[in-house]
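The other protein chains are all here in position, but one chain of the complex has been omitted.
Every chain is named by a letter (A and B) in the order it is written, and numbering of its residues begins at 1.
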Amino acid sequence: MNVLHFAQAFFSDGSHWHGRDGIPTRLSEHVKYSLEALLFAAAVGLPVGLVTGHYGRGGNALALIATAGRALPSFGLLVLMFIWIGFGMVPVMIPLVVLAVPPILVTTYEAVRSVDPSPVDAARGMGMPESRVLLQVELPVALPLVLSGLRTAAIQIVSTATIAAYVSLGGLGRYIIDGLYQRDYEKVVGGAGLVAGLALATLVVFWAAARLAVSPGVRRSG
Amino acid sequence: MNGFFDLPSDLQYGYLGLVGLHLREGLIPVLAGLLIALPVAQLCVRFRWVYPPVLGLTTVLYSIPSLAFFVVLIDYFGQSETTVMVPLAIYSLVVLVPAIVDGVRSVPQDTLAAARAMGFGPVRRYLQVQLPIAVPAIIAGLRVATVSSLSLVSVGMLIGNQGALGNMLYSATTYNRPALAVNSVLTTAVLGVLADALLVLVRRLLTPWMPPTKGAAR
Partner (left out) sequence: MIRIDSVTKRYPDGTVAVDRLSLDIPDRAITVLVGPSGCGKTTTLRMINRMVEPSEGSILLDGRDIRQQPVNTLRRSMGYVIQNAGLFQHRTILDNIATVPRLLGWSKQKARDRAAELMARVGLDTSLAKRYPYQLSGGQQQRVGVARALAADPPVLLMDEPFSAVDPVVRKGLQDELLRIQDELGKTIVFVTHDIDEAVKLGTMVAVLRTGGRLAQFAPPAELLSAPADSFVEDFLGADRGIRRLSFFSAGSLELQTAPVVSVDADAATLAARAEAAPYLLVTDSDGRPLGWSEPDGLTAGAVDRDRLLDHGRPFAPATDSLRAALDGAVLSPTGWAVAVDGEGRVVGVVSQQVIGEAIRAAHTRVARDSAVKAAR
């Protein structure tokens, strides 16, 4: 397999491991872009999804927003924002957030909406305020699904953050874009491998987060 | 907006030509993905142990950036439409396999037992019971796959202008005409939304037994 060969050549080249264009720098840039985008998207998607799911309304509006968000091409949005706003982080953040909001929003909404209604009824009947019903009764039960929405969003962000390189920013996309223009397939394969590896690491992080945050009562009965 | 649909000649296509090209590059992969996903999903339903490794593999494939995929495939297919469509087909596959598996698995055991009791063979049972009941889940998967596929075609611009509507983005930067970028983004989004609406319609037609509005966000 020449793909494996390229990868091996890329990773065994010592010059790829340090400096301005070294793997540690690019990796940390990539992680930084991805985390920022995920935080923004979660800040928008989680509260809206939780509240709409709690009241069980606005599902159709959410579906529309989600479809529109998915339909907007990330790459096109990046180029457009770059033309409009110019060089910087904002043109990169906008497409990434637009990409990540739909899965977070829709999954969170569905997760809260599909919580068994009887504990919710019991909680209200015992005199629990609505905010507590949402945060202490619905959210803990919906958490596995909410996390899976965040996980999907995170993986899409990690994979798509490569486009930042097209507008002269860093991140692992640098290897892919530079490799493309330099016809250096070693770099492209190496960069792709790193992104895939980062995505797998993201999976592991979310798996661990679910182990820690989800109550054993929910994990085993769900 | 002046010159919104007035495309530079180096794009080689008119506006509608680009739309047609975009649809072809975006939809053929979904169709191919569906054709491969059906048997793969059936395999996962039949042999439960197949599913987790398949799921793992597809997640890894999904995480490979489209651009990297394209570049690597140039080696095999050149700077061609095929190079753009193969990764898109793989992404569709990744979305569709779990959707179909979950859909087919969600068919109630009672229903299957009833079908068996009435003398349905395995093939008939699959075609006449499991698949129809799984239609909503499959269409839900198709909607995500189709919309994503259409939106990803644009990236193909980077490999020798194979991005259909995405190619307008290149012209937008070279000739400094932001309107072209707006056109590209909006047209792509509208195609996605229309394809999505069409699939919703197809689901309504295929599943008259479903309550018309479930108020669900998917």
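Definition applied: contacts are C-beta pairs under 8 Å (C-beta built on N, C-alpha and C of every residue); 3 or more make two chains touch, one makes a residue touch a chain.
Keep in mind it's a predicted model, so treat the numbers as computed, not measured.
Touch, as defined at the top, links the missing chain to these shown chains in the whole complex: A.
Of the options A:V3, A:A68 or A:M128, the residue whose C-beta touches the omitted chain is A:M128. In the full complex, the hidden chain is touched by chain A at residues 116, 118-129, 132, 137, 140-141, 214-218, 220-221.
In this text, only the chains that are shown with their structure count from here on.
The touching residues of chain B, counted against chain A in their complex, run 59-60, 62-69, 71-72, 75, 143-144, 147-148, 150-155, 157-159, 163, 165-166, 169, 172-173, 176, 178, 181-182, 184-185, 188-193, 196, 213, 215-218. The part of chain A that touches chain B in the complex is made up of residues 2-3, 56, 59-60, 62-63, 66-68, 70-77, 79-80, 82-84, 105-106, 109-110, 155, 158-160, 162-163, 166, 173, 176-177, 179-180, 185, 188-189, 191-192, 195-196, 198-200, 203.
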